[in-house]
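In this view, the complex is presented without one of its protein chains, the others remaining in place.
Let's turn to chain A:
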């Protein structure tokens, strides 16, 4: 049989293709230029490492959100999950006086909460939007009740060592930045190089077809929620270390908004099937940069939410334009 080799000169069409796939990199570059314009100090090392550090806690959640959205679902409960795990995590820390046990607790408990979402969605056949809206409300309510509206404070014995996890540095690089980058690389590897990653894309792109090639669709989607829960648990651990005090009613508030926004800005299709972990990594940093730019441009901080809302709509609109062409 003849194999047709279509020669492809580097032309307009190729550029378009690259742009289509990596448009989030272009938006990132534009944003960097704006950031430099409003803040001369932007490109300094300390500023950049602070930027990554500030993005990291939400960013780790956004990585999980990317999986869930690529698989064709959504998770609105991550903020409440984070608060619930963090609050109880502090209780565990204070009573066991072991940071390690707390870490294990956060990871296991987060995974369980995520899996519960997944089970309701796939085995109970309820839309993910509804299930996670319900658990968002439920998890938050539990932690507010347990704290009687007040904060969960890390005890004074644990405070000095525990605080250093999030605030410490290794070779001048903030720990949080290192952890965020390592987890990002790990998840990117999972999505690009393993069978599981391929299945997540396949399931999000075409559930029917995936089922007919032997993929256990339910299992893959539930696993995506479990992984999101796990990462939210890690994020809760880091959040408690950074704040050392979890105020139940508003800890990790609207993290789901930031995570979804980061995924959208990072070029992942809201309908599932397409998206990159690197995109979300840049996405959450872009969100943080926008906050910085707003402050530098003296725009009142109350308008942060408005700006984020507009950005989400714009990001998804641009995506639609790209796919239609």
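Note that contacts are C-beta pairs under 8 Å (C-beta built on N, C-alpha and C of every residue); 3 or more make two chains touch, one makes a residue touch a chain; residues count from 1.
In this section, contacts and distances are computed from a predicted model.
S.K.: The chain that is not shown, which UniProt protein name from "Chemotaxis protein CheW", "Trk system potassium uptake protein TrkA", "GntR family transcriptional regulator" or "Monosaccharide ABC transporter ATP-binding protein, CUT2 family" does it carry?
M.R.: Its record in UniProt gives the absent chain the protein name "Monosaccharide ABC transporter ATP-binding protein, CUT2 family".
S.K.: Among A:209, A:299 or A:313, exactly one should touch the missing chain; which is it?
M.R.: Candidates A:209, A:299 or A:313; residue touching the omitted chain: A:209.
S.K.: Can you list where chain A touches the absent chain?
M.R.: Counting only chain A, the missing chain is touched by 1-6, 8, 193-196, 198-199, 201-202, 204-206, 208-216, 269, 273-274.
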